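Excluded from the complex is one protein chain; the other protein chains are retained at their positions.
Showing chain A:
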């Protein structure tokens, strides 16, 4: 009898050891862990997955499908419970409200909202043409196509990147490769500015860092900074790595102070490089990110946290969204551990096809709430989460 008991114990132990990772995952997903790691957590299932997440106001976001033919663009209002600060407990509404919706003829790979308007611009990833949309107002909940902007290329492998000018009359900066970048006025369709360069590097990011200065990140890791007011050639910062097959993604922190304007570049092999906007080639800090499947990724998104200093978020390597504190990074690349990982998409995946694991297609930070993010994955899930800083756990409530 004793022998039998001993044998059983051993089996249990071996089982636990062999399945250490699953056990950890389990533990982390146990109720207590989920209670403590998140202040708020909302999980939604869209009918079709989205690759775009774009704020259209402080409490609404746009998503759109990317299947080959017809897709939907939806404007979703965030649940009232998440936004309510005073009467949060009396507010039972946890659902997204589809405030407006429309139909597209093709996939939507890029969606940009024009600030101060009810207008959005999309690109289908097949050419560099843009579609212009009216998101609708109070009288109707239908999103309608109002026009288009011709791009330079009728066929493009990745499509165009789009950036909206922060202030002034509605203008969009767009292009599929660095030599195509142009600034178009929406109302007239007139081209107001063109980036003068010969290089044909495809773009992976495009954003304004001030009202007239923009940053264009290429897939090969080089970064161009230019000003739309001048026709002077752009500043070029070469890629941190000369490796051929590596793709890079870039994000610039749009801070109020020039000193806080930093740029981060992340590669498909998990390398991350931070530099100052005014001195891109200079010494910054770097790290080797803890990504599960380096190399196998196409929709990496890297983003500076709008209100948390030095924090960045990365997604697209797997079904996880990671948050890192770059202050801990040094001049030499070392392995960095994430400050926080949101594993919800990987763990509770709705995907039926097991051969293709779920991966996060996009994520965004809430512009004001310090630790609130939205993330979307390839299985159609969309999560809204307010994470707890593990270093401050158990202390006073986070602001």
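By definition in this document, contacts are C-beta pairs under 8 Å (C-beta built on N, C-alpha and C of every residue); 3 or more make two chains touch, one makes a residue touch a chain; residues count from 1.
Basically, contacts and distances are computed from a predicted model.
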{"item": "Undepicted complex member, UniProt protein name, chosen from \"Integrator complex subunit 11\", \"Tubulin epsilon chain\", \"Ubiquinone biosynthesis protein\" or \"ATP synthase subunit a\"", "value": "\"Integrator complex subunit 11\""}
{"item": "Identified contact with the non-displayed chain, of A:101, A:333 or A:370", "value": "A:101"}
{"item": "Residues of chain A in contact with the chain not shown", "value": "30-32, 34-35, 41-47, 70, 72, 76, 79, 87, 89-103, 138-143, 348, 382"}
